[in-house]
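Sharing a structure, written as structure tokens. Questions coming.
After this line comes chain A, so read on.
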Amino acid sequence: MMNNEALIPKVGVITDVRIDTPDVKTFRVVTPDGKKAFDHRPGQCAMLSIPAVGEAMFSITSSPTNTEYMEFSIKKCGCVTEWLHQAEVGQQITIRGPYGNPFPVDDVFEGKDLLFIAGGIGLAPLRSVINYCRHYRDRYGKIDIVYGSRSKDDLVDYKEIIDEWMNDDGINVHLTIDREQEGWDGHVGFVPSYVQELGFDTNKTAVLCGPPIMIKFTLEGLVNMGFDKTNVYTTMELKMKCGVGKCGRCNIGSKYVCKDGPVFRCDQIDELPDEY
Partner candidate 1 sequence: MRKCSLDNLQKVFALIAENASLYLPVDKVGGAVFEKWQEGTSYSNALNTVRSAKDFFFPQTENMMEFKTKGKEIEVVDTRDEHEDFVVFGVRACDVKSFEILDRVFLCEPVDSFYANRRAHGVIISMACTRPSETCFCQTFGIDAANPGADISCWKTDSEIFFEANTEKGEKLLSSIAALTEDTDEAAVEAQKAKIAEIMKKLPLAGITPDKFGGGKTSEFFNAPQWKELSQSCLGCGTCTFVCPTCQCYDIRDFKTNDGVIRFRCWDSCMYSDFTKMAHGNIRNSQLERFRQRFMHKLVYYPENNEGIFGCVGCGRCLAKCPISMNIVKVMKSLGGEA
Partner candidate 2 sequence: MQVNGEYKPLIVAFCCNWCSYAGADLAGNNRLAYPENVKIIKVPCSCRVNPMFILRAFQRGADGVIICGCHPGDCHYTSGNYYTRRRMSLLFSMLNFLGIEKERTRVEWVSAAEGAKFAATMNEFTEAVAALGENKRLEDLRCKR
């Protein structure tokens, strides 16, 4: 009778902690015997928890093509994340997943030109897709990445962007920061307006992630440019407890973000009641 229970987690070990920005750290997690905890698809999430502190949902930042470990880029903002930010290498946590629907990388995205737009920590879920697409580079068309943050120091994965993404053929990376800063000769301005300035071909499939306000204005901008909402994807975040569409917390309209999302096509979001 008793079978696998989705709510009972595995133990995971933090094997590396990378300081990305003043409030974002990236954690590398494996099982105690050094393996990847489970397979996942780009855009899926995992529940991480620390006993007696709490459990929270995080998007898996590393690409599925990485078969050795998983990475999570986590911004310090609540009690679980604050605790994680104090954690050292070797600390065990619990992990369960994968949860939610991935980005349609194996069907819809194939052969398309892709435009990734991220703001702040919003790069975390997109990094998984971007690296997946880089790994299977020949399956996809041109890739554009627009990424903005408050300042140069707040750009997550800056090193990877500079050292790897920018050196790839057929990938254009456009970085921007909110305000002028010493030592920054790149673009200055908010992401939505930068996207307008750059002006993209509307045949591209766009993927957005960032703070709600950035998503709102960027989406409006894309629609004005002529993008069809059926070609724009985003990923949502709501309070979650179970991760399997039962506890009722992430319920919006008839959808459960943990199970039916977190990846949504923007025209699907329009059908949901306006609560997000």
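Here is the rule we go by: a contact is a pair of C-beta atoms (placed from the backbone, for glycine too) under 8 Å apart; a residue touches a chain by one contact, two chains touch by 3 or more; residues count from 1.
How were these candidates chosen? In short, all candidates are chains of the complex that A comes from, given by their letters.
What you see is a predicted model; the values in this text were computed from it and never measured.
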* To do: Counting any copy, say which of 1 or 2 touches chain A in this complex.
  => 1
* Given the complex with candidate 1, which residues does chain A contribute to the contact? -> 1-11, 51-55, 77-79, 81, 88, 90-94, 238-239, 241-242, 244-249, 251-254, 271-276
